[in-house]
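One protein chain is absent from this view; the other protein chains keep their places.
Moving on to chain A:
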Amino acid sequence: MSAATKLHKTSWCALRQLQQYRTKANFSGSSASIAKRNDLFNQEQRRQRDAVGRIDKIEVRYLGLPEDVTLVMNGNISTPFNCAQHLSEGHCKRSALALIDGSVPWDMHRPLQESCTLQLLNFHVSEPHVVNKAFWRTCSFMLGAALNRAFKPEANLQLHSFPGPNIKSGSFVHDIVLQTQNWEPAKEEMRALSAEMVKLAAQDLRIERLDVQQDLAQEMFKDSKYKSEQLPSIAQQTNGRVTLYRLGDHIDISRGPMVASTSFLGKCVISAAHKVAEEGPSGAFYRIQGVALPSGFQLNHVAFGVLEERSKKPSPARLPNEPFEEQQQLQLS
């Protein structure tokens, strides 16, 4: 037993060293800015954790299987995931999203602030709209991370944004800017992107959430032209706070909520990349689209082929070159 643990430990350490070595070797240009961004994220996370101070106890009323129970947890520290840990391993593995007070969707790894009721949602509940939406949003976010990993620095990839999740459109979307105006992806290239998504899912990375002040977000995204342009209008809507999500070393702005981990991604295909508009003298906006199912969903490959074909059609979501504010006023009026 102990020998096996030791062996496991040493191999794990070796892997860790290898990863550190790889990240060190990759540091140059954009990687340096990613490292800086992660440092700031870590610092802010630690600061918020330290700022909790004296620990308050809160009562969380869990509603659901196997029975309704009341858990006494730590305010601003305990997360719905910690509550699930008190229930069973199955709850920890299956729960993608939490529902607070029967109506507010809450990330599994976001600390609870006060006494509340708690429901844990998976993809098989009778009314899965909320968790489906969170899954679709997570897919867009993961696509950003996969694109970051897939492209070489020479391609000069810049992530622009992803529109709100719309499952009925048949595809999740991420908009990017590339320094080329005539990229027509080959089948193999799209397959490589899908493989990156599958790799992310296999790594079972925890998706972390952090609310930060606007000036810190500006500092973190100062190297990204498009993100720093978007930040003021985002912060204006939410009283100067910006919600960030992190997956591995990839950080992006999103309103949330998202599912607990990348392992909830099952079958996934990145199906199409459409050129949307030209940007600057030599760049262009591209819209990457894909379709995915949560893990554990089994679908006949013919039926999935139909979904895949449909996901190639250009998505009707707001385009990245259209102004953000005007669209909102249109929706309001």
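Side notes on the structure shown:
Heads up, the rule we're going with is that contacts are C-beta pairs under 8 Å (C-beta built on N, C-alpha and C of every residue); 3 or more make two chains touch, one makes a residue touch a chain; residues count from 1.
Throughout what follows, contacts and distances are computed from a predicted model.
According to UniProt, the chain absent from the figure is "Large ribosomal subunit protein bL17m", selected among "Ubiquinone biosynthesis protein", "Large ribosomal subunit protein bL17m", "Postreplication repair E3 ubiquitin-protein ligase RAD18" or "Vacuolar protein sorting-associated protein 26". From the set A:K168, A:K187 or A:H301, the residue in touch with the chain omitted from the display is A:K168, counting the whole complex. Residue A:S126 is the one among A:S103, A:S126, A:N182 or A:N239 that touches the chain not shown. The chain not shown here is touched by just one of A:G75, A:G144, A:P294 or A:P320, and that residue is A:P294.
Residues 123-124, 126-129, 132, 135, 167-170, 291, 293-294, 297-299, 303, 306-307, 310 of chain A touch the missing chain (whole complex, contact as defined above).
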